[in-house]
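One protein chain is absent from this view; the other protein chains keep their places.
By written order: A, B and C. Residues from 1 in each chain.
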Amino acid sequence: MRELELYFGPQHMGMVGNFSITLKVEGDRILQAISNPGYLHRGFEKLMEYRTWIQNFPIVCRMNVVEPDSMEMIYAMGVEKLAGLEVPERAHYLRSVYLELARVGSHLFGLWAYSNMLGFDTVAQWAMYHRDLVLDLFEELTGGRVYHIYIWPGGVRRDFPKGFKDKIVSALHSIGGCVPDYNNTFFENRLFYDRAKGIGKISQKEAMELGAAGQVLRATGMKYDIRKIQPYAAYDKVDWEVPIREEGDAYSRILVIRDEMIESVHMIFKLLDVMPEGPVYHRIPNPFKWTIPRGDAYVRIESSRGELGLYLVSDGGDKPYRAHFRTPSYPHGLIILERLLKGASVADVGNIMISLYVVAPEIDR
Amino acid sequence: MNKEFKQELESIFRDITVNITDDVTPVIAAAKPQILAILRFLKDKGYGHLAMISCVDWLKEAQFELVYLVSAYLKGDNEEPGQEKITILLKTRIDRDNAELPTAIPVFENAEPYEREIHELFGIHFTGHPRLLPLFLEREYKIPPFRKDFDSREYVKEVFDKIPFVEDKE
Amino acid sequence: MDRNQIKKWLESPGKMGHKYSLWAVYFCTGCGIIEIPPVITSRWDAERFGVLPAPSPRQANLFLITGYVSVKTLKAIIKTYEQMPEPKYTVGFGSCPINGGMYWDSYNTIKHLDKYIPIDGWIAGCMPRPEAIFIAVTHLWTLIDKGMAKGYVKYRENYGRYRENQEKALGKLEWPRLFPIKDENE
Partner (left out) sequence: MKKGNIFSPFKAIRHLFRKPKTLKYPFEPKEPARRYRGFHLNDWDACTGCGNCADICPNGAIIMVEIPEIKPEPGKKNQRPKLDYGRCCFCGLCVDICPPGALSLTGDYFHIHFDTKTFSFIPGDEKSDPEHFVDPQNYSLLKASLSHRKKNFPGFSPDIEYALFEPERVPMPQVEPEERSLSFIEQVLGYSEKEARAEAARCLECKLCEEACPAHLKISDYIKAIYLGEPEESLRKIYEDNPIPAICGRICMKHCEAACSLSVRGEALSIRWLKRFVADTVRDYQKALQQKPAPSTGKKLAIIGAGPGGLSMAYFSALKGHHVTVFDSLPGGGGMLRVGPPLYRLPIEAIDKDVNYIKSLGVEFRFNATVGKNISFGDILKQYDAVYLGIGMTMSRSTKVRNSEKCILALNFLERNKIREKVNVGKKVVVIGGGNVAMDVARESIRLQHIQHPGEEVVTSAVSLEDWDIMPANKEEIEEAKEEGIRFNPAWGPKDVLLDDKGNIRGLLCMKVKRVFDDAGRFSPTFYEDQEMILEADTIIEAIGQASDFSFIPKEMFDQLKFTPRRKIQVDEYGMTSLPGVFAGGDIVNTNLDAVTAIADAKIATEGVDHYLSAIPIS
């Protein structure tokens, strides 16, 4: 059979995000897949070198549109570590609740993408509706639907508005109440099971070798979660479990996502119960004069897609000298995707890509 | 990261400095030829996760600083508990002119896209890398854009701002 | 349906037809795309406005440029735009395509999208909310009614200059010209 070169994306019904894969195919079988990122490259880290420490807050969150919140968090953590800023106790809890809400929203978006891709339209509609409920919460809390700019060095930007706790609880209850429906129509649906089981299988050893993290690694049976390993915010203040699966295929990855979402909802309830009162913000120095001592720092958190790291360098000036993000989609989208696509069928490209939870802007930056 | 590990490192490799300022991010500074050996050593010691490779352009010193961030995965029988909390920063400095470095792919396979990115954005050549092709960029830049002497604002003025609007002919 | 509407249907059925069935190209050009799924799903339901995503640009007449446009994406956008059949309408989302937005000093994003392809309407915001997208659709209807959404005509007539701008930003384009270039001095 003749070997063909197939351009998959960026304008393609099976592609989520502005990403492209060049496939060398023979019939339906993929001989080689080459990730072709860069459609969303804005040179973020270069732009950050032109902006002062505080001016970078509105811009870092733009790096990942699906879950901007973890980007805010990691930059705030990096700045706090370099500058030695203190964060009030309550702000830690607010940050955790906020990040977990973001995780729920992000996973629901992933669920929309996955179910939409595989043709489970009902689930896609639900997931997007439920994500909108989370976005309404964000709008109430931060004033922005998508880009929130809420986490600030030294705390958070505003406290909870009045009655916000009840709104979180009722929104999460209406999402949680739909979990049996999700299970029936999607996760435990035979059609979906057959479609996803055994697809894009990766062993734990290979995943480790290729630098995987997040769901990709947890679906192979390793409880690797930065929130547990190196707790930040208020993740060590409540009990919670790291959900894992053993099989390492697309199906187990999506189940890990589902279990994480449920775990996040429980965690938010627990955090809301034990949240202390008090100030939420320690004022940062005057933004026009704020300089951070020379030095470098590496911080990492668990975003909804895996390990998110930031290597931040200051030369003692009022702007970062260099910032470099280790985004979770980077190894997933550029190495593991290429590996898993090799030998797969063309019909499974989107399936595998979304199960790896590849978010294109995060790779390109 | 404890003292014994530091001593072990310093006994095996000459001319390296190990700086333990905080518990979680020890810094190892080493010369270029030793990098691969140290990476291999660290991998054998359980630091099997190359989180990323970063590059800093120190224009005043006319050097690039390559930073390999290596951490550990969880293990069933953890030899050294708490190892997974540590991210080692392995740093090396190379000259800015004709910057060249051996590739780390033989040790860590996932070094590939990171090195490709650094090649594209900083113009550092990695010897032995199988595909140093463009990753992100479409246009060609005389100076790789992430170098400090590339002025993005100036570039925008030079290139994009000079393109005229298309107005309807009257 | 009021009398005015009937009259319009009788006078120009083609215009009314494509006005109320806008098929959007399925292309995630920038971060504004994150508000498209809510718009096309149950909560906001863009189908009430006759807007649905089309799988291929060949069957679409609405191009939503959702946010910033990097140089590499611009190439894809031009390719996609030129594939769309006429009449076709473009809507720019948010600050970035208008004047660069956040990325005004980035070396790899396009600052004024209307230098490269014609845009019929712009939506303010970063990013625009779903509501704003609906209002934009109603504004587009008005523009189509009044015959003001003529971006595709402008593109055809000024193709030479558009192509020139495109090549300034992207280098030599490898695909052939869409229209024969008229002599500018005529």
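Methods note: contacts are C-beta pairs under 8 Å (C-beta built on N, C-alpha and C of every residue); 3 or more make two chains touch, one makes a residue touch a chain.
As the structure is a prediction and not an experimental result, all values here were calculated from the model.
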| item | value |
| --- | --- |
| Neighbouring displayed chains - absent chain, whole complex | A, C |
| Residue among C:55, C:121 or C:160 touching the omitted chain | C:121 |
| Interface residues of chain A (partner: the chain not displayed) | 51, 54-59, 62, 122, 129, 136, 139-144, 147, 149, 157-158, 161, 181, 183-185, 187-191, 193-194, 251, 255, 281, 283-289 |
| Chain C residues touching the omitted chain (full complex) | 42-45, 48, 95, 98-102, 104, 112, 114, 119-126, 128-132, 134-136, 138-139, 143, 148-149 |
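Here, only the chains that are shown with their structure count from here on.
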| item | value |
| --- | --- |
| Chain-level touch network, classified as line, ring, star, complete or other | complete |
| Pair of chains joined by more contacts [C-beta pairs], A-B or B-C | A-B |
| Centre-of-Cα separation between chain C and chain B, whole angstrom | 40 |
| Separation of mean Cα positions, chain B and chain A [Å, integer] | 23 |
| Per-residue overlap in chain B, given as positions that touch at least 2 other chains | 136-138, 145, 150, 152-153 |
| Where chain A touches two or more other chains, by residue | 38, 41, 43, 46-47, 50, 364 |
| Complex contact set, residues of chain A against chain B | 37-38, 41, 43, 45-47, 50, 208-211, 213, 217, 222-224, 229-230, 296-298, 300, 307, 309, 311, 313, 321-322, 324, 326, 330-331, 334-335, 364 |
| In the complex, chain C residues that touch chain B | 70-72, 75, 100, 104-108, 110-112, 114-115, 118, 154, 157-158, 161-162, 165, 168-171 |
| Contact set on chain A toward chain C in their complex | 10-13, 15-18, 38-43, 46-47, 50, 58-59, 62, 65-66, 109, 112, 116, 124-126, 128-129, 131-132, 135, 145-147, 360-361, 364 |
